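For this depiction, one protein chain was excluded, whereas all remaining protein chains were kept in their positions.
This part shows chain A:
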Amino acid sequence: MNSIDTRFEKLKSEKKMAFIGYTTFGYPTKEETLEYINLIYSYVDVLEIGFPFSDPVADGEIIQKASVRALKEGVKLDQLFYSIDKFKKDKPVAIMLYANTVYKRGIKRFFEDCKNFGVDAVIIPDVPYEESEEFRSSCTENGVHYIDLVSISSIERAKMIVKNSRGFVYCVSRKGVTGFKGEIDRNIYDLLDQLKKVTSTPLAVGFGIKDREDVLRFKGRADGIVIGSAIIKKIDEGKESLAKFLETIRSVL
């Protein structure tokens, strides 16, 4: 059993939501990134590491800037793979990256590397359901979860997508890109309710979640929350501020 499944089952029995925390590999610097990853890893249930891409169309300003900075630091995909055993202990690790990074390495080789280096799941935000087959099948062959994204932009599509989802479903809570703008779109509640009727795969909500109030809105409605841009902002404020933020989120799950 994939360790993501084990983790979600445990949390379900404890009636808790999963905390999926995101950071960009190589941020804020190549030297410091592992310290921050370790710190975040100690608070979350699933660590999501983004590998930077030059043209991240699904990301908003904060993660985009982090990607630009990390690329200037000269980070390579190999460095990410070889770093995983430096922080990974008992909790699952997912990596988020864009299709071209996977494609350039070779889809088969990429997912074999995921298996060999201990990656439990992969999130590719620019590969929709229609294009996912060649990525998904290679992922499955290696016992890695291919995480489906669904959006409030079409509940009918979302219902179709989640039927065979594994690990968790990443439910995009707002129109647009990552980062926070205004209030949570109430359509997300409807999306969660509808999806629960068609899948037993855990549902995690992401995009625009920035504080404990946002997290509390999903108590009892979602199985997990994903926080990315808010974590990157806290990294900018330093370790103490980041730890305090992670602690606050942890305390309300």
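Throughout what follows, contacts are C-beta pairs under 8 Å (C-beta built on N, C-alpha and C of every residue); 3 or more make two chains touch, one makes a residue touch a chain; residues count from 1.
The criterion applied here is as follows: contacts and distances are computed from a predicted model.
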Subject >> UniProt protein name of the chain not shown, from "AAA+ ATPase domain-containing protein", "Copper-containing nitrite reductase", "SufE family protein" or "Tryptophan synthase beta chain" >> reply: "Tryptophan synthase beta chain"
Subject >> Contact with the hidden chain (one of A:D55, A:D85, A:E141 or A:E213) >> reply: A:D55
**OP:** Sort through A:S3, A:Q64, A:S83 or A:S138 and give me the one touching the missing partner chain.
**Re:** A:Q64
Original post:
Among A:P125, A:G167 or A:G224, which residue is in touch with the absent chain?
Top reply: A:P125
Subject >> Sole residue of A:I95, A:L149 or A:I227 that reaches the chain not shown, by the stated touch rule >> reply: A:L149
Original post:
Mind pulling the chain A residues that touch the left-out chain?
Top reply: 53-58, 60, 64, 68, 71, 76-77, 98-101, 103-105, 125-131, 149-154, 157, 161, 172, 175-177, 181
